[in-house]
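All protein chains but one are shown in place.
And then subunit A:
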Amino acid sequence: MAKPVLLVEDELFVALDVQMTVEDAGLSVDGPYGSLAEALDAMERQPPGFYLCAILDVRLRDGEVFPAADRLAQAGVPIIFHSGHADRQGLEDRYPGALVCAKPCAPRTLRARLDDVIQAAG
């Protein structure tokens, strides 16, 4: 059984879209979580290595996603940032190896990133 993908996205339509994209890839989704609090809460319940990867929006309703991202990075979970305003350079500096997809992002692009992650995990 493949590991689920953690999805944190406060915009539900976007979250739905991403979720469908992930599920089309044959993967399951944990989430989507609309707030940082919900995301952290979900992560509390799971062991660190539980996720195959994480797709994270940066700006959430209750703040930025970085506390969650830090923990994921610490646990070695690959991260794909899916954000409309984050600056790519800042994120790549802070999380080496993280991938960044600028919102709005074509489903194909996101799918390619996801494939990269699976490939890397596989």
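Brief remarks follow.
The working rule: a residue touches a chain if its C-beta (ideal position, glycine included) is under 8 Å from a C-beta of that chain, and two chains touch if they have at least 3 such contacts; residues count from 1.
Please note the rule applied: contacts and distances are computed from a predicted model.
Per its UniProt entry, the chain excluded from the display bears the name "Chemotaxis protein", taken from "NADH-quinone oxidoreductase subunit D", "Urea ABC transporter permease subunit UrtC", "Chemotaxis protein" or "Monovalent cation/H+ antiporter subunit D". The missing chain lies against subunit A, touching residues 10-18, 20-21, 34, 59, 61, 84-85, 103-104, 107.
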